[in-house]
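What follows is a set of notes on a single structure, which appears directly below.
One protein chain is absent from this view; the other protein chains keep their places.
As written, the chains take the letters A, B and C, and residue 1 is the first residue of each chain.
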Amino acid sequence: MNKIKVAIIGASGYAGLELVRLLARHPGCELVALTSLEYPGRSFDQVFPALAGIVRLPFSDSGPEEIAAQAEVVFTAVPHQAAMGMIPGFLERGCKVVDLSADFRFPEANLYEKWYQAHTAPELLAETVYGLPELHREEVRKTRLVGNPGCYPTCVILGLAPLAKAGLLQPDSVIADCKSGVSGAGRQALLGITFCEVNDGFRAYKVLEHRHTPEMEQELSALAGTRVKVTFTPHLVPMSRGILGTLYAGLTESRSEEELRGLYYRFYEGHPFVRLHPPGRLPDTRDVRGANFCDLALRVDPETRRVIVLSVIDNLNKGAAGQAIQNFNLMVGFPETMGLEVVPFVP
Amino acid sequence: MNKIKVAIIGASGYAGLELVRLLARHPGCELVALTSLEYPGRSFDQVFPALAGIVRLPFSDSGPEEIAAQAEVVFTAVPHQAAMGMIPGFLERGCKVVDLSADFRFPEANLYEKWYQAHTAPELLAETVYGLPELHREEVRKTRLVGNPGCYPTCVILGLAPLAKAGLLQPDSVIADCKSGVSGAGRQALLGITFCEVNDGFRAYKVLEHRHTPEMEQELSALAGTRVKVTFTPHLVPMSRGILGTLYAGLTESRSEEELRGLYYRFYEGHPFVRLHPPGRLPDTRDVRGANFCDLALRVDPETRRVIVLSVIDNLNKGAAGQAIQNFNLMVGFPETMGLEVVPFVP
Amino acid sequence: MNKIKVAIIGASGYAGLELVRLLARHPGCELVALTSLEYPGRSFDQVFPALAGIVRLPFSDSGPEEIAAQAEVVFTAVPHQAAMGMIPGFLERGCKVVDLSADFRFPEANLYEKWYQAHTAPELLAETVYGLPELHREEVRKTRLVGNPGCYPTCVILGLAPLAKAGLLQPDSVIADCKSGVSGAGRQALLGITFCEVNDGFRAYKVLEHRHTPEMEQELSALAGTRVKVTFTPHLVPMSRGILGTLYAGLTESRSEEELRGLYYRFYEGHPFVRLHPPGRLPDTRDVRGANFCDLALRVDPETRRVIVLSVIDNLNKGAAGQAIQNFNLMVGFPETMGLEVVPFVP
Partner (left out) sequence: MNKIKVAIIGASGYAGLELVRLLARHPGCELVALTSLEYPGRSFDQVFPALAGIVRLPFSDSGPEEIAAQAEVVFTAVPHQAAMGMIPGFLERGCKVVDLSADFRFPEANLYEKWYQAHTAPELLAETVYGLPELHREEVRKTRLVGNPGCYPTCVILGLAPLAKAGLLQPDSVIADCKSGVSGAGRQALLGITFCEVNDGFRAYKVLEHRHTPEMEQELSALAGTRVKVTFTPHLVPMSRGILGTLYAGLTESRSEEELRGLYYRFYEGHPFVRLHPPGRLPDTRDVRGANFCDLALRVDPETRRVIVLSVIDNLNKGAAGQAIQNFNLMVGFPETMGLEVVPFVP
């Protein structure tokens, strides 16, 4: 098989590192370029000794032109704003792009601009696909530019999509109480994420202000056919990876747990990365660590007609790099699971 | 000053240990007896070397008669059911009792019996006081038997009491999404709380089934003057101590954040252990570690008229031993803060 | 390719779980039986939901006869004593066996019996091979019974073997100060390894008494051609996996760091799982997490003529299951790295 040549822009952050980890063993692709603003000229395994002898490519600081001359597909794992500055250059030169930033997650510039800043490539938004394959698999197959979802939105949208689609979500009732590991804050030198400031503690942050909110609302509203509002509260857990979303929603009509479980089961049939827990079992973020799964469980409170969905993902995997590779596989015609058949890392 | 003679029944669990830690430095009391079913005859500091040279009392397995002959006040830190078996014996012999189990938290046997089991001392329930001093300080002063609140209920009730009292809580809207450190599971050999089964993970448990639910509903309903229902979801955090409650409630009338902050401020004026965060700051469980504080912050979502309260306590301290000593102080006429002026343990 | 049929005896402990994790993706083998005394009849992924949809085999409690009828190779991951009770039965029926217990790590019964208990199958000891492929690759290829090394001995022996072989070790000078993650204590309900008894602490244990000492001494002595004594101090680190050995030894002759690095380089040439760090870099247990590597670095103190070797492994992988599979590969004629080309799990 001819291997696809792949470049990773921003390979020294945690999402970039996870892309390298996974793509190093992906049977259908060849890593040809890794860029980093911090480590140009140093070899990848010098910066990340864990990969000593596995990935020896040097970090480069090559520009789009040079990258596009080598690579067929580009993963951009750089901060928002930086991404939209370089992606048009990759597309013009014929590359396909999976963008892990927030820059191409919204079909219209105004919502993006409300939460982020001015968009410098709005002409691309119409063709962009929101890369949640469980919802948009066919569009992903056909596009050249995927906006890879945020970690929290992946967790929340997959947790509520079947209800939204079935018209069962009370539009104003949705609460997403989410808890994330520290790698979600990125690989950077910040006092607030040093070990001693996180260890043996738990806190909420950015209550009612987190930028992932509009992504959740956009996708759930599209599914529901009506505007769904999400009250989203992120929290920081003293662990490296993982997100657990505890999702609360009022039901428009009474349904038993069993009926809802059937609904979910049918919704995700044929989607290999969503696993629905049987009655009596609840997911743990450790069950999906290092893998591309989203594990779900649900409970119904008959008294209040409220459903509680538990949704877990690995924020760096299904919440970033794993999902990006899932999108990549679809974009280049590979089996959706290629390179992602990883057993979760326990204990 | 004459020191009060104190016994701790069940001093080798975590709540018992925390009682010993705090009472060892309480200027108004003297520890006269520590019991333990597991370690009778061994000295306290042999089992807990951290207290070497500080507490040398031997663990005993003395019965109520012997204990009552030595002690004026008894803290019972044993599992529910065991507590109600021995407490009548202490009371008869003239001791005052602070019970840390669930056995005397309900004014009527039927609610207790629905969630736990048959009550063997129902005749005492009428005189029992629910030991949340911020709500029942005057009754605590006068009683001989306090039912010390559960850890989760302390966190949730203190977080919502001002709203309930003011009639602002929509009775069916309350969601208490709570996250606890592992010491909440007690000091016992269980596979599910071994390090490797907890570390670097996060999970919910006992969704819609946790026995602390009726305590929350009882107190909030009493304050509100109407039946308040609580959807309560406990989670396990890979940390030793601390509970953070993220509490969601619909408001019956629109209120600004500032108005609510004023309401809370007035409600807790004169209560030294509740600290309200200023705007822009959110509590961390680490801020109250080892201390008897409950730290609160609140946010209002103007669009949905929903309030989010963040409430943190140390589950072993304000959620157990610290609160028990606060009750003890009131019961014997000491200043409420005596022995509890501990600076939280950071970092 | 014809897949080798494999059984795992004791598949519900951590070493067993790691075997399943790795073998589930090993291209040359097929899992045919998983046994467990605790969970007979339950499916593997019911007990370990992380593997939901990946390994559905039920746990059995089948005896040797039944197992041998299905499997060509048996991994025994049961406690010592239990292993030697069943292994003769597997061998008689034609199975090859990799034993992860301590029962077949010593060529003579007396040393085993001094540290453990009476040996019930001493007649097998002569043909047993100590399964450290970096030292005994050719013997492993030919044997039907491998005694898979202990985790600490793997770390220590690989760290000092080149020095021992070169006659550079002062026989009485060796100190192995080792630090292990908690999974080394196994998957069991013990108070001392519950989260709250381990978190945010560090301690030594079994100083001068740990049973892994004779293994280290046996192999290093054999390499050195003289009796090497090891002062071994194990410690418990609040992490799930990993061992770091800080190994101190006096040199019989003065050598520079560079000379010793050259010696190590040549010794491990052709051994794909040992990675020698370049000058200026020190290994972290995280660099080998989930993988079969042993990473080494060394420093020489010119003043005392003392060498310090840092050696890290994943105790469940190179220290147990990974090494067992490496032995398996050699025993059945597969490439040594088959199924073990796993990228370490970072961050």
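The criterion applied here is as follows: a residue touches a chain if its C-beta (ideal position, glycine included) is under 8 Å from a C-beta of that chain, and two chains touch if they have at least 3 such contacts.
All figures in this text were calculated on a predicted structure; none of them were measured in a lab.
Across the entire complex, contacts from the unshown chain go to A, B, C.
Touch with the chain that is not drawn comes from one residue among A:76, A:183 or A:323, which is A:183.
When the full complex is taken into account, the listed residue touching the unshown chain is C:310, out of C:20, C:310 or C:331. Residue-level contact of chain A with the missing chain is found at 14, 181-183, 187-191, 193-196, 198-200, 238-240.
In the full complex, chain B touches the omitted chain through residues 14, 17, 21-22, 24-25, 48-54, 183, 187, 199-200, 240-241, 272, 275, 277, 281, 283-284, 286-290, 295, 341-347. Residues of chain C in touch with the missing chain: 172, 175, 177, 179, 181, 196-197, 199-205, 207-208, 229, 231, 233, 235, 237-242, 244, 246, 248, 282-286, 289, 299, 301, 303-304, 306, 308, 310, 347.
The rule is simple: only the chains that are shown with their structure count from here on.
Looking at chain B and chain C, the chains in contact with each of them are A. Here A is the chain whose Cα centre lies closest to the centre of all protein Cα atoms.
When each chain is reduced to the average of its Cα atoms, B sits farthest from chain C. Interface note: chain A and chain C, two copies of one sequence, contact each other through mostly matching residue numbers (shared numbers exceed half of all numbers used). Computed centre separation for the pair chain A/chain B is 39 angstrom, with centres defined by C-alpha atoms. Between chain A and chain C, the centres computed from C-alpha atoms are 36 Å apart.
Across the assembly, chain B contributes 181, 196, 199-200, 238-240 as residues in contact with two or more other chains.
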